[in-house]
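Sharing a structure here in C-alpha cells format.
Only one protein chain is missing from this complex, and each of the others stays in its spot.
Letters are used for the chains, namely A and B, taken in the order the chains are written, and counting of residues starts over at 1 for each.
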Amino acid sequence: MQIEPIKQKYALLIRDVCKQLQAIHIDQLERKWITISILVIGLFVGIIVIDAFFHGVNPPSKVETIDSASLHLNEEFAEDNLGVQVDDKGNIIIRMVAGRYSFFPKHIAIPAETKLTFRWVSMDVLHGVHIPMTNMSTMIVPGYVAEITTTFPKPGEYPVLCNEYCGLGHNHMWSNISVIAKEDWNAPAKSPVKGGSNNE
Amino acid sequence: MNEEDRKRILESPPVGAFALMSVVIGGMVVAWLFLYYGVFLPRG
Partner (left out) sequence: MNDAAERKLALSHLWVAFIAFILACFMGEYQVLERSGLISALDSPSVYFASVSTHGVLMAFVLTFFFIMGFGYYIATTSLKQPVWNKPLAWGGFWLALVGVVMVAIPLLTGKASVLYTFYPPMVAHAAFYIGATLLVIGSWVWCAIMLVMFVQWKKENPGKPVPLAMFATAMNALLWLWTSAGVALEVLFQLIPLSLGWMDTVDPGLSRTLFAWTLHPIVYFWLIPAYTAFYVFVPKQAGGFLFSDELARLAFIVLAVFALPIGFHHLYMDPEQAKGWKLLHGIGTFVVALPTLVTGFTVIASLEIAGRLRGGKGLFGWIGTLPWTNSMVLSVILSLLMLIFGGFGGIVNASYAMNAMIHNTAWVPGHFHLIFAGTTVIMYFAIAYYLWPMLVKKPLFSSSMALVQLWTWFIGMSILTTPWHVLGLLGQPRRISSVVYNNLLTLSWKPYELMMILGGLILLGSACLFIYNLAKTQLNPASEVFDQQIEFAEPIHAVESLPEWLNDFKIWNKVIAVLMAISFGYPILQFFFMNTSGSSPWGF
C-alpha cells in the first residue's frame, strides 16, 4: 500500500477543513469565549493530570481478581487474617469483607495521619463503601479486590457506610472505625501476614 | 425602531452575553478550586 498519496490526501483534507473553518463567520466575542472556555477546561485538566502523575492523586485502580464465592477458602481473606495488620516493612494493611449487611470486622482502629492501604472484597453482591468526611471511598465489585490507599487527617469515631444498593437491608449495612491519634495507636499483635498486596 | 438601529443591533457583538458568561465561568473556577483544595484534598 502506497503511503505518499494517502498522506497527501489527508494533508489536503486537513487544509480544506481549516480553510472552511476560517470561512465560517464566528463573532469575535464568541471566538474570545471559546478561547476562555478552552483555557478554563485546560486549567482543570492540567491540575488533575499533574496531581495524578506527580502527587499520586488517583482513584482506586488496581485491577486484581478474586473468587468472591469461595472467600472462606482464600488464605488472604480468611477470617483470622481480616482487619488491621502491619507488615514487615511497617505498612499498615486493612483487609475487609463486605457482605449483606455489614462490613467485617465490624470495628477496627487505625492511626490518624498515616498512610493506610485498604483491601476490600465482597462475599456476595455489589457494594460501595464510604467513610463520610474522608476520601475512603470505593466500589466493591464481586470478583475483584478493591485496593485503596488513603490517609485520615482527623481522629474520631467514624461510621463506615454502604452506599450502593445491595438489597432490602441496604440501609442497615454499616460498621465502625476508630481513627486514633498517631501517638496513641498501638499496632495489633504481630501474626504472620498472609497474602495480598505488593505495596508500591 | 428604524432600519439603521436594527442593522446595528444585528451586527454588534453580544457584550451582555459575554459579560454574563464570564461571571459564570469565573464563579465556577473559584467554586471548583475551593472544593478541590478546600474540601477534597484536606480529607486525605
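In this section, a residue touches a chain if its C-beta (ideal position, glycine included) is under 8 Å from a C-beta of that chain, and two chains touch if they have at least 3 such contacts.
As the structure is a prediction and not an experimental result, all values here were calculated from the model.
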Omitted chain - touching chains that are shown: A, B
Residues of chain A in contact with the chain not shown: 17, 20, 24-27, 29-30, 33-34, 37-38, 41, 44-45, 48-49, 51-52, 57-69, 124-126, 128, 130, 132-133, 135-147, 157, 159, 161-172, 174
For chain B, residues in touch with the removed chain: 1, 6, 9-10, 14-21, 24-25, 28, 31-32, 35-36, 39-40, 43
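Everything that follows uses one rule, which is that only the chains that are shown with their structure count from here on.
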Chain A and chain B: spacing of chain centres that average the CA atoms, whole Å: 34
Interfacial residue positions of chain A with respect to chain B in the complex: 27-30, 32-33, 36-37, 40, 43-44, 47, 57, 133-136, 150-153
Residue ranges of chain B in contact with chain A within the complex: 13-15, 17-18, 21-22, 25, 28-29, 32, 36, 40-44
